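Read through the structure below, which is laid out as structure tokens, and then see the notes.
All protein chains but one are shown at their positions in the complex.
Labels run A, B and C following the written order; every chain starts at residue 1.
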Amino acid sequence: MKFKFCRALISVSLIAGTVSTLGYAAPVRKKLAIKAGKIITVAGPEIQDGAILIEDGIIKAVDKNVEIPWDAEVIEAKDRVVMPGFVLAHTSNGLDAQNENVPEVPFLSTFDSIDPVSPFFEDSLRDGVVAMLVLPGNNTLLGGTGTVVKPYGRTVETMLIKRYSGLKISLAPPVQQTLRYMDGRYSYQSTASVSRMGQMQRLRRYMAELKDYLEQYEQRKKDAKEQEKLFDEEIDPRKQPMIDLSNGKLTAFIYCGIAADVPKAIEIQETHNFNTALVLGTDGYKAADLISKKKMPVILDPQLVVWETNEETYAEEMKVAPAIFYKAGVKFAFQADTSEYGRRYLWYQAATAVRYGVDRAEALKSITLYPAQFIGIDNRFGSIESGKEASLVFLTGDPLDAQTWVDKVMIGGEIVYEKAKDLRLKKLLEKPKPEEGQQTSQDKNTD
Amino acid sequence: MVSCKHIFILLSLFLLSTVTAGSAAENIAIRAGNILTISGGVIENGIILVEDGKIKALGQEVVVPDGARVIDAKDKYVAPGLVDAQSRLYVIDGELNESRAVAPELDILDAVDPFIKERQEVLAQGVTAVCVAPGNRGLLGGLGAVLKLRGAKTAKEMVLRTNVAVKGAIGISRSNQSSSLTRLENYSSIREALLETQTYMQQKRKYEQELAEYEKKKAEKKEQAKSNDQQADKGDSASRGAKDKPTRPAKPGTNPTYEILARVLGKEIPLQIEAHRVDDILNALRLADEFDLCLILDKCTEGYKIADQIARRKVPVIVGPVSTSFLDMPALEYRNHDTRNAAILSKKGVKVALGVAGRDGASSKFIALAAATAVANGMDRQAALRAITLTPAEIFGVANRIGSLEVGKDADMVIFRRHPLDAFAQVEMVLIEGKIVYERK
Amino acid sequence: MSGSDTGTSRRLCPKAWWALLTILSLSLCAGPAMAGADRQSLVIKAGVIWPMTGSAITNGLVIIENGKITAVGTNLPIPEGAKILEMPDKQVMPGLIDGHCHLGLSLAAFAEIEETVSAVTPDMQILDAFNPLASDVTKALRSGVTTVLLAPGYKNPIAGQMAIVKLPGGKKDAGIINRSAGVKFSLGNEALMSDRRPTSRPGLLAQVREELNKAGQYQEGKFDPRAEILKRVVQGQLPVHIYCNAVDEILAAIKIIDEYKLKAVIVGAREGDEIAEMLAERNIPLIYMPTILASQDKDLKRVGRIAAAGVKVAFASYAPRTNLSDLRTSAIIAAKYGLAPELALKGLTINAAEILGIAQRLGSIEPGKDADLVILSGDPLELTSGVEMVIIDGNIVYQKEQK
Partner (left out) sequence: MRACAIWLTFFSLPLMVTSVSSAQEKTVAIKAGEILTVSGAPIKAGIILIQNGKIVDIGTTIAVPQDASVIDASDSVVMPGLVDAGALPPVRGDLNEQSSEITPALRISTALDPKSKVLKRIVQTGCTTLYIAPGGANLIAGLGVIMKPVGKSAAELIIKDDAALKIVMGSDSTQGNRIPWYEPPTTFYYRRPTTTMAVAWMLRKSFFDAKQYIASHEKEDPNMEIIAAALQGKIPIRVAVRRAIDIRTALRIANEYGLQVILDECTEGYKVAEEIAKKNTPVVLGPFYYYPRTSSQYEEGREVNWNNAGILAKAGVRVAIASNSQEGPRFAATQDESVDLLTAATFAVRHGMAPAEALKAITLTPAEILGVAERVGSLENGKDADILILSGNPLAATSRIKLVILKGETVYQID
């Protein structure tokens, strides 16, 4: 831990220049008032030129005309749109390694693996994310428990919002990608040495053994009581997370690689009644009506638009997961991935959903309130309501407009990001100074 | 005109769904020219009465209750829904096997994808049930199941019976190479697993006895303690109570592998062994004799060479593929494949079921063709028809539900325009449990 | 017999034909087994006769003399001393013709037919690898197939010369009909390899064009066996059988056929239905892949659509990929999924013969044609009807054992 801290410090000093906000260490003011051009509360209607009153990082009031106390510091944001910070319901980035290569390791925690200086957190903050649930990857049956963090802080402790929340279960067999020649084109294929049958079986076996263990544990306890012995045996800490899962202290995030895994996930939920959230693959929409029957929360695959070939006409038809789930009346949250630039922004995912017919309000909820609910932090995050934490984003325009930028990010009443001071973004967007001598030398040998 | 066709198809599908919804409750009476009740010969100009999904009555003089929907099949054949005993329908590609060699506890239902498109095509060829089992890459690959081709969103709704058999395999060539050593290894490791199961069961029984004893002892102790308390004169009761306390026996952990194999040993679940060469088949038979198993021979490519022995053992056989053309690239073990296999076995009195064992799920639609091929190679017509209806149902223990047209069985039936084994026997209508699931336009 | 004269005989004057026939009959007489059989005449009385050229004849008879059919019809005068086969409940059809297979090679057939060291091997002859005594050949007679086209493999863009042979029926010498019946091209993606030219589709087509151009400019004298053969291809003396399945492959094939005015047959043609009319208007015939290799309805329906568009279709088994005995199965499946039944039958016999250019001798039951007959227990388009007897050149080469 100490080592990690030092590492963090060093690396921080390295990138101190890049994210200026890390240098920005303002103490939290007691009273704070934001005068915003537009407030998207998500919870209620949108407010034109309203104000938000914040005390000790907690929202006290939000309305068109709040009377602002004389001692409050006023942030003028007349030309800004203020809305709750985005929430990422499921990610495996920011870890040094995503998957343990042992199938059953529920006792692991991403808390010990999160790397505070990972550029992922920096990027997320830049994109207006204020809270995220970091879970293990999709290649481990019982991957471990997750951690809810804010993408800001020098150590895991300072980032921490909620430790020990959510447990990752993956029904898809671990995937090793290999290049195969398939119907005329090379494509990456999974060559899993274990099968879906095996995954389910291992899970059942684990639960059966757990049941055995608990019974015997109780039995031993009873015996001890009968024999007037003192009973100091602890529950096996490695089993604790699954126990908590069964008695509802944790939420199971079940990864369904293909639609066929969804019925199995539902079966698991029914037999053990875990409270469950489904993390879907690209074709999860096939099971939309199943899911809507169970009213399960859904976390969509980063790739929202997939193509399907119509058997009758050979036509390529677009399938848009959010639109389908919206019609089915399922609550969903988006994932962002690091592969491609459109998909890595939550606002762009929401915009895509709206493009294909999802209601705007619902789309906005699905990047703020719903994910907050899924990961159990909606008492503090997800909307602008009095009593909630002042974790807000200041946007230069409408959240779903591609030309809008995140201007400021406030977490717990503290401004933690400002575009104006974001040197890395500057570097990415502006023309570099021409290197000395280059120009002239070019001129010489080209003329 | 294609677009019209397309619209039409959608429309008809829509209608179909409404029909299914409607026909759920109502009774159906089918006036059939020929009723092929597999179990009881052919009934000409008979009537089949279907009531809430079951066959209520069938015969030549059956009174049709008013209000029943009458389906006219006077000049047609009605047969029970066909069954493919070696199907891959619904099973996700590459999910047939676990890498572990001995894993009988795996359940094929976990590899089933309810969202496949092929179902309707296979249904349209008169197949109403398939038996899916794990592949041959594991020595004990897992549990098979019988599925009905209902339109369902989950495996649970499709399944007719689970745990129908534990699928095993002996002497399968790897990358077109096989050696007698691997054969030996396969055979012996299956045997080992069964022996281990026996010891496992013994331990379990032992534990139960010990537990019973312990409980008894404890009860006695309680008695003693009580009596001691009653004659509470000296204060040494505690010391007496303290000595030779009975200790609870340690419970052996439950092992799903052995639990399943125990049920196999108990003849509760049959062992379905895929064996091709004569020596492999003989090995399988030897296993069955040694442990007194309920054996099902799968594939049985060279069975025709030892038909008598198989017949003597009264072991049912699932022959397939009838022709190696159904395979993608016939592996080494098919070298001596003979299309007359099924015919010879059944002539010798072996209980033969036929399977397609095709290269993918959709090829289950060829089951009738497979049977016809068997007939062309000398199999008796009736036997062949039985081998794709009742016999597989019997082998997998679902004969009380499907496989023949009898009173009380599920109303899974197909209306053919001609005899099912004719190449151009057009499927007119398919019913599953009294619901019309396919109707030719 | 030397390769060249039989090779060209197909398209030459009848004189050459007589030459060929004498050669053949000689080669047949060589077998002592049938020395006697040839002279005596055979009469088959069958329930139904399928001549393929005309409509079916019920209770007719076929008269065979010296391995040739002399008469077909009802109540014909029976020559004295003729051996008579009474089969009132059986049906007779011409021996089936397999348009594309790899029979009679060693067990590892697909190693035997792929000479992948070089991509262009038109001078190879498949017949040099053909073993008439191989187990699958002797078994093959049960299937009712009497004539097969032997082809080299799929991995070479220009694979080699194909041969047409009659199944020997246990005799040492196969009845060779044509030692070089054409050159096999492969424009499918099978012909791409990662470590040999070509590795890409454009490269594949470029190479084929290159070779054909070279052959076009090839002048006699300097010895180049490959150009030698390909020159005859370019001049249209030697037909090519182009293996291609996907639409783009077939389109590429058509383009090359047009450019070089090739005398071509397309083999495989899985997705041919999507451009069937292009094939029809160029009347390029097809040897369709074994339909039994497909399983989706949309694939099974394709061959029917192709034939409906007016393309001449024959069938192939790709044996040992599929059994020879499933040649008929493939045709039946095709018919079941929309191919006109009579086209299915013709595709097994007369159409195949015409596509392979052997219709003068085979493919139908007509006077003057070789007496290659199959006697079935029932309707040829019923899978349930088995092969009872196979006759090649008037000799009974297979008879189902009676129980």
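Odds and ends about this structure:
FYI, contacts are C-beta pairs under 8 Å (C-beta built on N, C-alpha and C of every residue); 3 or more make two chains touch, one makes a residue touch a chain.
Quick caveat: nothing in here was measured; it's all calculated off a predicted structure.
Only one of the listed residues, A:Asn65, A:Asn101, A:Asn247 or A:Gln403, touches the absent chain: A:Gln403.
Checked against the hidden chain, the listed residues C:Ala71, C:Ala134 or C:Ala309 yield one contact partner: C:Ala309. Which of C:Ala56, C:Leu76 or C:Leu251 touches the hidden chain is settled by the complete complex: it is C:Leu251. Across A:Val306, A:Ala328 or A:Ile415, the single residue that touches the chain missing here is A:Val306.
The chain not shown here touches chain A at positions 181, 183-186, 303, 305-307, 309-310, 312-318, 338-342, 344, 348, 351-352, 354-356, 400-403, 405, 428-432, 434, 439, 442, 445-446. Annotation for chain C: contacts to the undisplayed chain at residues 189, 192, 194-206, 210, 246-248, 251-252, 255, 271, 274-278, 309.
The rule we apply is simple: only the chains that are shown with their structure count from here on.
Averaging Cα coordinates per chain places chain A and chain B 44 Å apart.
Each chain gets one centre point, the mean of its Cα atoms, and the points for chain A and chain C are 64 Å apart.
Those residues of chain A in touch with two or more other chains are numbered 311. Remark: chain A residues 190, 192-201, 204-205, 208-209, 212, 216, 219-220, 223, 227, 258-260, 263-264, 266-267, 283, 286-287, 289-290, 311-313 touch chain B in the complex.
If you check the complex, the residues on chain C that touch chain B are 107, 290, 292-293, 295-297, 320-323, 325-326, 329, 332-333, 335-336, 377, 381-387. Those residues of chain B that touch chain A in the complex are listed here as 2, 6, 9, 92, 94-100, 103, 105-108, 110-115, 117, 134, 142, 153-156, 245, 248, 251, 253-254, 256.
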